[in-house]
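Take a look at the structure set out below.
A protein chain is absent from this complex, but the other protein chains hold their places.
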Amino acid sequence: MTRRKIDSTLSPGFYYFSGNEAVAEGAIAAGCRYYAGYPITPSSETMERISIRFKDVDGVFIQMEDEIASICSVIGAVWAGAKAMTVTSGPGFSLMQEGIGYAALTETPLVIVDIQRAGPGTGQATRVASGDLMQAKWGSHGDYQTIALSPWSVQEMYDQTIDAFNLAEKYRVPVFLMGEEAIGHLRERMEVKPTVDIFDRAKKPGAPPFGTNQDDGIPPMPAFGEGERLLVTGSTHNEFGIRKTDDPEVHANLVTRINNKILKHRESIIKTEPYYLDDAEIIVVAYGFTARSSLFAVDRLRKEGKKVGLLRLKTIWPFADGIIHQIGRVAKKLFVPEMNRGQVRGEIMKYVACEVIPYNQTNGDIIHPHEIMKQVRSLL
Amino acid sequence: MGELKQIRFCGFGGQGVVLAGTILGYAAIKDGKWVSGSNSYGAQARGGSARSEVVISDDPIKFPHVIESDILVALSQSAYDVYIKNVAEKGALVIYDDLMVQPSHLRGVQQIGVPATNTAIHELESKQVANMVMLGASVAITRIVNRQALISSVIENVAERFRDVNVKALEVGYKLGEDHCCPE
Partner (left out) sequence: MGRDLEKYLRPEVKSTPFCPGCGHGILMNLILRAIDALELHMDEMLFVSGIGCAAWIPSPNFNADTLHTLHGRAVAFATGAKMFNPKLKTMVISGDGDLASIGGNHLIHAARRNIDLTVICANNMIYGMTGGQVASTSPVGAITSTTTEGNIYRPFDLCKLVLGAGAPYVARYSVTQPVSLIEAIKKSLTTEGFTFVEVLSTCPTQFGRRNRYDSPADMLTMLKESCISKQEAEQLTPEELQGKVITGEFSDGGA
């Protein structure tokens, strides 16, 4: 795997982008040159910007007939050699799930951005939520692993889109950027740096594209048109792509490998940010927009002398089990504010023995810092 | 710690509240500030309530929404009535359109009326640019961003066919603001 720096396609400097615009720019900076999508609130600004900006970088943009077609054409383009992306929101993410499972089994690197809105169903299309996290892990049938990131600012919508492409290429896996409406539509100062770190897809002509003897479990990734005469199938297959739909051993090995290649590397994939953890008696665990409300609240409470800390999850999947286990041993209580009914809290409870207090808000609005301060004070 | 200012524009949908906030944000970026901007509006394009929030700071911004406004710019009575309850306890400034808003009496809050809609209709012959008159006046009064940065932001963000009238409205508003502003 080689890592190189490329010049940004946007002049370095400070911009006032919306989160959704930042995703488009991050994708372009990461080398994304194929985009297929379908309009959906609150994510469409990314697609609109891509449709204009791809003209500058010779990218291929297509507005497909639905989200199923979008994810499928993205997979087709990736096997034709592209770095590719689609952006959607809840209902579209639901439609994409079969394709996501296909991408997981065929080890197709791609990026899906989900600008989460209030569900279930059509729900509140213009309002914020964070209710698709479990879907990002369990949305398609069968056992597989994905990587899901949780940005909290416009800058991170840009930076983590680049990270998402690099992770997808490195691990040959679908990567989700789990945005939220409140970040997608937020405008902020965002810096474009002169160069960007990029992972290039690993190539090894003649090597089996669906198996490896290497410990990392990640095979090289050829493309159509390179003379490899590839066989790509969403059915169980051996290392050369030959269908083995009746062979228990091939299936077990394949499923184990595509899970382990992510889980084995979880320490380098998972990113968290600690704030005031050293002597904290109550630790807030938060992600996405709610982590910003939480940091504001924790800062205020610290100024009042309260022993409160914050652990911010930048990666949702694979789950930060190690550090969660650690803080669960030192804190008296964990407090988990979420714009859902406790999706991450349930995950945290698998790894800690201390009390894990939920605060769940599903009214289509962000969780305000004052609410977090009020709740945490009541726990002190 | 440097300064952090929370500005809220409010009115009804169609008054250009969101554009005013966005342009202010762009201008603050040009001034080298940290900026967070967010909007809220009803599902429909016209009518309903509209709100645009801009947080401008010398340092990175932790929470990106307005918690309490240091500067409230109101273009409609109903929006004024809602958001006047959420101005900062100390040193809040309210700038309102004197044709659209009848201000309530409040202690410790400085309130300035600007004839934005009136000027837009009679002087600029375009009711739609009242937002730019208001923005120009607000910037002149508060000096929250540089005047030239503001004008460049309008030029960069407004469609060419509306550019001249918007820039003119901004300049007229700026003058109104200077006239209203008590010299320190």
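By written order: A and B. Residues from 1 in each chain.
The definition used in the following text is that a contact is a pair of C-beta atoms (placed from the backbone, for glycine too) under 8 Å apart; a residue touches a chain by one contact, two chains touch by 3 or more.
Everything numeric in this text was worked out from a predicted model, so none of it was measured.
S.K.: If you put the missing chain back into the full complex, which of the shown chains would it touch?
M.R.: Listed by label, the shown chains it touches are A.
S.K.: Just one of A:Glu48, A:Asp200 or A:Glu228 touches the chain that is missing; which is it?
M.R.: Touching the chain that is not displayed is residue A:Glu228.
S.K.: Taking the entire complex into account, which one of A:Ile28, A:Ile50, A:Ala84 or A:Ala280 touches the absent chain?
M.R.: Selected residue, touching the omitted chain: A:Ala84.
S.K.: Pick out the residues on chain A that sit against the missing chain.
M.R.: 33-34, 36, 60, 62, 64-66, 68-69, 72-82, 84, 98-99, 102, 223-225, 227-235, 241-243
Keep this in mind: only the chains that are shown with their structure count from here on.
S.K.: In the complex of these two chains, what residues of chain B are touching chain A?
M.R.: For chain B paired with chain A, touching residues are 22, 25-26, 29, 32-39, 43, 61-65, 67.
S.K.: Report the residues of chain A in contact with chain B in the complex, numbered from low to high.
M.R.: Contacts found on chain A: 14-16, 126, 153, 182, 185-189, 292-293, 295-296, 299, 366, 369-370.
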